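All protein chains of the complex are present and in place, except for one that has been dropped.
Coming up: subunit A.
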Amino acid sequence: MERPEGEQRGASGSGPAGEAEAGSGPVLEEPGSGATDTTMEDCLSKKIEITVSEAEKRTGRNAMNIQETYTAYLIETRAVESQTEGQCSPPDSLWRRYSEFELLRNYLLVNYPHIVVPPLPEKRAEFVWHKLSADNMDPDFVERRRIGLENFLVRVASHPIICQDNIFYSFLTQEGGWKEMVNETGFQLKADSRLKALNATFRVKNPDKRFTELKHYSDELQSVISHLLRVRARVADRLYGVYKVHGNYGRVFSEWSAIEKEMGDGLQSAGHHMDVYAASIDDILEEEEHYADQLKEYLFYAEALRAVCRKHELMQYDLEMAVQDLASKKQQCEELATGTVRTFSLKGMTSKLFGQETPEQREGKIKVLEEQIHEGEEQLKSKNVEGREFVKSAWADIERFKEQKNHDLKEALINYAVMQISMCKKGIQVWTNAKECFSKM
């Protein structure tokens, strides 16, 4: 239900951006990109505590007046200071739906192209083992998404640069009129449609090796994590099978115990342990889903990483195009000035066919060209500066991201290992109990 609207919004977002292609103005002027150094202490997350505390199913009418069902999430914010002072002020709260989160992220993506913008949780369930429903309204899915959305907000709020964004702040604090506010920023006009064309490749002559490598890395990371998630879902499926089939022992042992004298009691209680064993897998796999969600976040992070690379590639491409353009103009100018035509061109042909231009005409043309050259040089200069700035700030954020990634994934892997350990311990416990029953037979 939620999706059509989201897509519609997405489509309208890319529309005007297409026209604005030429006007993808200097990135330097964007707010926050001025690399104002923000230490972690200044982060929004240190000042306010953000939680997505509730999810609620709602029914309403969309712009097309079509009935739709969607889930709204309650965002609560609370100033950290007031807490420490012991006055537990009631948190500010407001409702947002998934599509609004999407809008916020799109806005951040456009305005902060040099930032690895934290990803949103998946729109619909992917890589799940068969027991979990893929329904968007499924309570488990909604719950996992709620955690994911909270995680997203906390990540944005802890980011040294984007946490200072006004739109983000309003997202947390101002329920009504927020959408209009976002649209007023005209961020959609700034979006470069070329970034959206996924398969477009720009033939960059001098690619930055670091970014090429990073792009390559994010491609690989995405493929390896999605492979991992796919296999993990299958592993979970099979494990589920193994445990559940053991549950059949529970039934048979209990039926069998009815016809046995001495063995009866042992069988009966061993059967009970088999039931416990079979049931234990539900919790185990549910917990493992959390690990899958952590991996998924990095799957989407890979995409965010790639967006930064693409942006860089595009800037490099523009830069190279400008250099080329400038070079050709300079050549033209020289040709006109010296009257020699070094290369065969249409212009040369026309001049031969229709006779030489008058000196005045030539002067005028040279003048125009010189002006264009000057302009081009200026542009080139600013593009160079802009590019350098971009590389500098993007790289800073990438370094930050890498650190965060290593830390997070290690933690996720530790949790995963702990989960496995507890599963093994549970297994040992159940089988030890069962063995004791068997030994009494």
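FYI, a contact is a pair of C-beta atoms (placed from the backbone, for glycine too) under 8 Å apart; a residue touches a chain by one contact, two chains touch by 3 or more; residues count from 1.
As a convention for this text, contacts and distances are computed from a predicted model.
Which of the following names does UniProt give to the chain that is not shown: "SUMO-activating enzyme subunit", "Ras-related protein Rab-21", "Signal recognition particle 14 kDa protein" or "Sorting nexin-30"?
From the choices "SUMO-activating enzyme subunit", "Ras-related protein Rab-21", "Signal recognition particle 14 kDa protein" or "Sorting nexin-30", the unshown chain carries the UniProt name "Sorting nexin-30".
Among A:I66, A:V80 or A:V242, choose the residue that contacts the chain missing from this document, as touch is defined above.
For the chain that is not drawn, the touching residue is A:V242.
Which of these, A:A79, A:L228 or A:A322, touches the one chain of the complex that we don't see?
A:L228
Using the document's contact rule, name the residues of subunit A that touch the chain not shown here.
Listed in rising order, the touching residues are 217, 220-221, 224-225, 227-228, 231-232, 234-235, 237-239, 241-242, 245-246, 248-249, 252, 255-256, 259, 262-263, 266, 270, 406, 409-410, 413-414, 416-418, 420-421, 424-425, 427-428, 431-432, 434-435, 438-439, 441.
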